[in-house]
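In this view, the complex is presented without one of its protein chains, the others remaining in place.
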Amino acid sequence: MYKHTGSRGSGAPGWVLQRITGLLLVIVVIGHYFVMHADPASGHTYAAVLERMHHPLWKMFDLTFITVGLWHGLNGTWGIFRDYKMKPAVSLTIYGVIILSGIAFWVLGVNTILSF
Amino acid sequence: MIKHQYDVVIIGAGGAGLRAALEIPEGFSCAVLSKVFPTRSHTGAAQGGIGAALGNEEEDSWEWHMFDTVKGSDYLGDQEATEIMAKDAIRAIIELEHMGMPFSRTPEGKIAQRRFGGHTRPEKPDDPDSKRVAVRRSCYSADRTGHVMLHTLYENCIKQKVHFFSEFFVTDLIMSGKSCAGVVAMDVATSEVHVFHAKAVMLATGGYGRVFRITSNAHVGTGDGFSFVYNNGLPLQDMEFVQFHPTGLWKLGILISEAARGEGGILLNNKGERFMERYAPTVKDLAPRDMVSRAIITEIREGRGFKGSDGTFYVHLDVSHLPKEVLNDKLPEITGFARTYLGVEPTREPIPVQPTAHYAMGGIPTTVDAEVTRDKKNTKVPGLYAAGEAACVSVHGANRLGTNSLLDLIVFGRRGGKAIAKFIKGAEFALLPEDAADRTLERIDHLMNSKGKEKVGPLRTELQERMMEKVGVFRNKKDLTEMTSEIKSLRERYREVSIDDKGKIFNTDLVEAIELGNLIDTAEPIIYGALVREESRGAHSREDFPKRDDKKWLKHTLVYKTDGKPKVDYKPVSITRFQPKERKY
Amino acid sequence: MKVTLRIQRYNPERDSEPYYQEFIVEAGDEKERILDLLHQVKWKFDGTLTFRRSCAHGVCGSDGIRINGRNRLACSTLLRDVNYRKPIVIEPLPSIPIIKDLIVDMSDFYRKYEAVKPYMVNNSPPPEHERYQSNDDAEKLFESAKCILCACCTTSCPSSWSDDNYIGPAALLKAYRFVFDTRDEAADERLDAVDTPDGIWRCHTIFNCVEACPKEINLTWHISQLKKRLTEREM
Partner (left out) sequence: MAYQPKPPDGWLKTNLRYYKHPGSWAWILHRITGLGLTAYIFVHIYALTTLTQGPKAFDDEMKLFSTPVFKVLEWLLFSLVLYHAFNGVRIVLVDWANGAKYHKKILTVVYGLGVVLFIGMGILMFREPIANMFASLK
């Protein structure tokens, strides 16, 4: 048997969360898309973005998007990697990269949103 | 050559072998050998059900069950054994249920039961002599009863950590003087020969359907167990009684369970007549198998069958009038077979059927505790046991009733297991002869090096076709006599068999060649038994002796192998409760 | 009617790599079983062709093989189920070690089956009669109890291809068979056995198993019931 990287507990919470975040994302992502493209300006000019960003609800929306999206995407990615047999060192590295890059980009994104 | 020592070696992981294995107590070693992975054993093919007078659906009693079995056996079944089986049936089924077997259920949550051929009760329960009508006695799980039973038993063996040797092909028994000291087997994966030294050996190797061309039996049903016993100078009992099941799929022999008729299906000839009304006016299509098979062949012979594309004949089994739910819920598997293999839609069209070689009533003679006996005085062979289809207790006599075989497996498999458990506590290992494996090694060596011109496939087909023609549903002296010389010549030609595969790994070519030898060994006592028995009883129907003859023939036959013509001896039938009467339905 | 079989051959005593060999066989009509054609090859042309089989009508589970790229039983696949005008490609089950020709090493498959404790556990003293169970409860088990352990499903699952430790749909189905039996008392142990990194969560509802199952068992549905039961327990 090879050793696993990651949680040794039940896989259930992660699995459920992946689905819940997915469902949340349906609303958030598609909503995001329509907002950005219903009026071409809204997503593509500094002024429009600025105006939206001053609204706390939109801030919340974007924060949710980043958090949920990153978690879902990276948990999903890790889920993919775990489907393949890897040497412990390889899997540990990948796991580390996923977690660190997740945190890094989350900080980056949050920083952008909160800078308004 | 690799040697093993086990207190118990069980050959065969069908219902009988597995049930016996469950009785071997902790602290004793037990090996179960099977030439196929356990759940691939033929018990898994059984469809219709397993009989017991639970009385869950309507009033029933073990005595009625016993009576039906004795009558079904055409009074050749030993009544002592039959009584044990009918009584123990109820406990045995409940036990299966407790082991986890998933049964179909009644609305109250009890095990559901349905009608089956030959199972009856007196119309007025208080008057045992009143007219008999069909009774719901067959416990079932849709039409996969054998499948779930086999799996349940195997699962319980895993739970008990029974030690299996899967894909080990047993080739011979080891006799040490008058007792059995073990078996010789070949590991199919490597062709390595193993010697299993044991205090007790049980043969649960199943039937020999593949002796015949049209059969419901698996390809591995090659009668190996019969051949081991026969070749070691021990007798085989009542081998002439071969059950032809009336409703095999035309050409293929795949079984359409009696459950189809139990649920209301009917047989029709080419005039659209429900011909069973003429042969068995009271129970009609639910008459016992031997009668229905004869009726079908008679209809065909008298020109009322259907002619198929290849010139062979069949009759129709019609279930199209049954409600869709019945077909889908109670008979899903067999309606599937008709669809898959013949392209017939049973909800609309009748299914073409013909009799198919199905079950061995005869076999290795045993006591009611599955101990193998060697003569008409029932002298036991120490250390050797047999159960299941390979054995002849005999509860089925001249004709087995549907659902009684699965029952036989778990009742006598268990009794055998218990008897072994008792035996091994006191017994020592019999001396293992030096030359135990020699016969096997020679046989393998001969086949691997033979340059003869005979091939397994064609030779086997020839045997199967001749047996079907001459030792089938109807028999007569002329055919049987011809067959005795046929079998001799087949045996000679078998010596000239060569095989293509000379390798060691998974040499199924070699396995099939050895199996062909076993088939020939098994066919011989069938032919000789049929030739000497000059009467018609149950499944054995002689055109030249169409009547049952209780004066001369209410006895079992025992056939022994000799260098020349096999020797035949006779054994009395145990009759306790029911005196022979004419068998009418 | 002539039909060409293109069979993957491999004899460990002779070959270092599997290769393909073509045989032209004679089929009566399009209702012939692939198994009968394989027998024809073995009995007429080449006795070294090696495969498992027993019942010949889809109830024993011996002869799971890959026919034209998908897992099926040789005995339940008729000519009319495949395109027989082109050579019919016959190979052993994928992603499982090959012993010889069409025979694969099933030991790992059986080990996973045993891992879910495939037997009923009920330590309360049994009643004198059967344990009652409603017909509805019984029928919940029937589909899963149909399984003949042919391995067509597990070896068709992409998750098993990428991770041979994945417990696989057949074992999960077996877990369902007992977890949902009202008479059983060991559901928790079985749920533990499947709730591992190589366990049930590696199932991504790909449905290859359902497509492959010769007994038409909807494995994915059964697995989904198990997942639900597990999440209810865990959360």
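Letters A, B and C mark the chains in the order given here, with residues in each chain numbered from 1 onward.
Please note the rule applied: a contact is a pair of C-beta atoms (placed from the backbone, for glycine too) under 8 Å apart; a residue touches a chain by one contact, two chains touch by 3 or more.
A quick note: this is a predicted structure, and the numbers were derived from the prediction, not measured.
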item: Residue touching the undisplayed chain, where the options are C:Asn68, C:Asn122 or C:Asn135; value: C:Asn68
item: Candidate in contact with the missing chain, chosen from A:Val29, A:Leu63 or A:Ile94; value: A:Val29
item: In chain A, positions touching the absent partner; value: 19, 22-23, 25-26, 29-30, 33-34, 37-38, 40, 44-47, 49-50, 66, 69-70, 73-74, 76-77, 80, 84, 101, 105, 108-109, 111-112, 115-116
item: Touching residues on chain C - with respect to the absent chain; value: 10, 12-13, 18, 68-70, 94-99, 104-105, 156, 158, 161-162, 204-208, 210-211, 218, 220-221, 223-224, 227-228
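FYI, only the chains that are shown with their structure count from here on.
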item: Chain centre separation in whole Å, for chain B relative to chain A (CA means); value: 65
item: Touching two or more other chains - residue numbers and ranges from chain B; value: none
item: Shared-contact residues (touching 2 or more other chains) in chain C; value: none
item: Interfacial residue positions of chain C with respect to chain B in the complex; value: 11-14, 28-29, 31, 33, 39, 42-44, 46-48, 50-62, 76, 78, 80, 99-101, 103, 106, 110, 114, 117-122, 126, 128-135, 138, 141-142, 145-146, 148-149, 178, 181, 183-184
item: Chain C residues touching chain A - in the complex, by the definition given at the top; value: 159, 162-166, 195-202, 204, 227, 230-231, 233-235
item: Contact set on chain A toward chain C in their complex; value: 1-2, 4, 6, 8, 10-16, 79, 82-85
